[in-house]
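Complex shown without one protein chain; remaining protein chains in place.
Moving on, here comes chain A:
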Amino acid sequence: MEYFKSGLKSVLGAPPPGNQPSGADTVERLVDRLQSSSLLDDRRDACRALKALSRTYRLEVGTQAMDALRQVLEMDRTDCEIVGLAMDTLCNITSPETFEAEVENYGPKNKIGEQFTEIFIKQSDSTTQVLAFLEEFDFRVRWPALKLLTHLLGNRPKDIQEIILVSPLGVSKLMDLLSDSREVIRNDALLLLIQLTKGNANIQKIVAFENAFDRIFDVISQEGSADGGIVVQDCLLLMLNLLRGNISNQNFFKEGSYIQRLTPMFDLPPETDENPLSGWSPQKVCNMHCMVQVIRALVAPGGPAQATAACQRTMRACGLLQALCDILMASGVPADVLTETISAVAEVIRGNTSNQEFLASVMAPSSPPRPAIVVLLMSMVNEKQPFVLRCSVLYCFQCFLYKNEVGQTQLIQTLLPQGNEAASLTTGQLLCGGLFSLDPLSNWFSAVALSHALIDNSIQKEQLLRVLLATNIGKPPVTLMQQCVMLLQQGNKTQCKLGLLMLLCRWVSHCPPAVKAFLTIESSVAYLTALLSSQEDTDDLQETLLQSMCALLLGLCVHFNDDSVPNYTKEKLCHLIENRLGLERFQDAIGGITRHEIYSRTLKHPQPSTKDPSDLLLDHEFCRLLKILEGVVVKSVQDGSNPQEGKDPTSTLSPSDSALVSQYKELIREQDAQIHRLNQTNETLAKEKRDLETQVYELQTSISHLRDQNLVLRAAQINLTEAKELVPSVDTIDLTNVELEKYKNTVRDLENRLAECTLNLQKQERTECNSNNSEYEKLLKEKTLELEKMKKDQENLLELLTEQDSKLMQYKEKLVALGEKVNRIRRKFRRTRYRRAARIQQLKYYRRMFNSITGINFRSKMKELFIIHGIISSPFKTIFNQNYLDQSIFY
């Protein structure tokens, strides 16, 4: 038995601890009792004791009792108590937690639970069995079954997901638990389902089909809705798992009118005068966070437009948007809840005209009353507000302007001279204020916000050219564009400059009048060329972005130039670029942004988000603009500087083509690397497959051995039942013959094992260097000796059996003489049969244990294989000797 432990320990890579023979021995005895005792009470006691030991001696119990416990689940399944105890024990064995007793020997993060999980689920019907126990109403069974599944799932999520998916009604059984009146079970079932639905769309759909949303909302309302405890949060997490990225479920959620059921959850807590935050416990904040996530999962940008629009429509119609806006305008809402809610509002209105109108009409309860949007923008350009909050306001405003021509027009309108003095603060004024404030972040936010009013809207680009700003008293007013260029030239922070450049790029794109306006501003072009030629290659991110944007702006001025400024016609600008910078440098500069990770990250999602305020540099829509226009702009500049086509026959590739070529080269390189990776994976998989095939072959041989034995035994059993009534002694002779046969089989089996070991050793010798040769040989010799010893034992046994034979003859005679003793002998005889059955069980158990252990080790190093060879022979030896002993005791 000690070999088992050391075997597993070496698998786990921990040093063998000081022996604790008492624990290990106890476990061994208990397992023996659990397997061989015919009394249920006895087995229960053994199981109970094993459970008690399974935390302190997890390794021992796990290695020795796994099969016995499996057997209990199978054979004793009608007894709730023992099944519960067995599953409790398995729970401890497979626990992902590291028990105190283990830390010292196996480290605080050992994988014992995971290893045992792997062994347990290797027989897939074991998991199915546990699933079946979920149907048992008895708490002693249902709860441990649930816990055990949770452990298995935690350790091997993918495997268990697959098993549950293919087992009939697997998901249904779990879903039924959500209606269990015992809260522990319901709550644990929730946790299990959260794990189960992670990353598996098929399971998510089945769970939804099984009325999960109804169940979840039931539990939420039982638990006090948004004001409820952690269980409500768990419910929301499960909901989130079912919805996020799962379009089918989102559709089902919408069609099932579940959005409507979310609405009342957003009702504000009653305000109390003393402490406005009293309604917002930490748990409530968590719940709120999850609720908002659920909403955002339904309307996330990038989903199918039709589905998103349908959800957005429903959210307005059922008052959910109203409820969210109420939160925005309420006082005493914690900042993080507010931030999240603003982002949710953003996505609920994004690109949906009616919802955008709705937000525009919301008034804040301030005095004087102001539009909610104005109040939001006030926070955006207010340095004192938290950064994340300001970001979310920008996002909300961007979503408000997204595909919203009316909103864009209204915003620009507030900046135009209208004669009638607007008494109240307007969005335009706020943004201008932000643009020219001393806070670079406000500059950036305002410039980006303003640029979103110009997206796909040429009319407003021209309108914005009309905006005049009053500067110092007495001086003439300047245009907004002049002011922007001036700010650019002043020594402002890069963040501010980037914001202004993004605004200018958006402004001049697709708008020749804006190009003209820009080019006529004194020193505007000079500033750009100076900046572009000032530094050569730079590693500084901000500098790169700056140059990139300058180059793009210059390029846009070429591409959208209508030759209306004589000094800067298309051709003249191109010559300027070629002379001052060179085409190549220009091209490098313009593509500079795209080589940075921040570019691809910003392209991915429209929401502006960085941890640090100073990292906020790029805007999503700007990146899209760059992506779309970079190519045509570069081409325009090239064409402008080489008006006569094909002047150089040697360079058949235009620079943009060569850029394309290099892009393709990059792609090919990537694919190459991928192919390489895949080849490697393929190789390892092939190797694994070979290993598994050998394993299967070995398993098959041992199965056929077992089958042989079984056949022999069954034959013997039939013989026994036929003969025992008549002549007990003859029977006994038969029995001994059978025993003999069995031992022969065992020996044969052992010989096979030995052959295998030798084979393995040879294999190993071939693969490894010869340093360990002598050691292996020694072992081989030991094995041979062992076998010889066993053979000798066998001979002894044969002798013994002959002796027994004659003794039996004597018995027979005595029996004939003493008829009344027959009954006693019969009883004794029955006992023998029982013992023999127990032995066979044990034999099978060792076989299985051997197989499961080799199963692990085939995947681990060859070195460990060596140790396992040590394991294999010993238990057989032990059985053999024990059998021998048993027999002699009996006689």
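Keep in mind that, in the parts below, a residue touches a chain if its C-beta (ideal position, glycine included) is under 8 Å from a C-beta of that chain, and two chains touch if they have at least 3 such contacts; residues count from 1.
By our rule, contacts and distances are computed from a predicted model.
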Just go with whichever of "DNA-directed RNA polymerases I and III subunit RPAC1", "Dynactin subunit 4", "Chromosome transmission fidelity protein 8" or "Ras-related protein Rab-2" UniProt uses as the name of the absent chain. "Ras-related protein Rab-2"
Touch with the omitted chain, as defined above, among A:77, A:140 or A:205: A:205
From A:52, A:169 or A:286, residue that would touch the chain that is not displayed: A:169
Kindly state which of the options A:249, A:293 or A:544 is in contact with the chain not pictured. A:249
Note that chain A touches the chain not displayed via residues 165-166, 168-172, 201-202, 205-206, 209-211, 214, 248-249, 251-252, 255-257
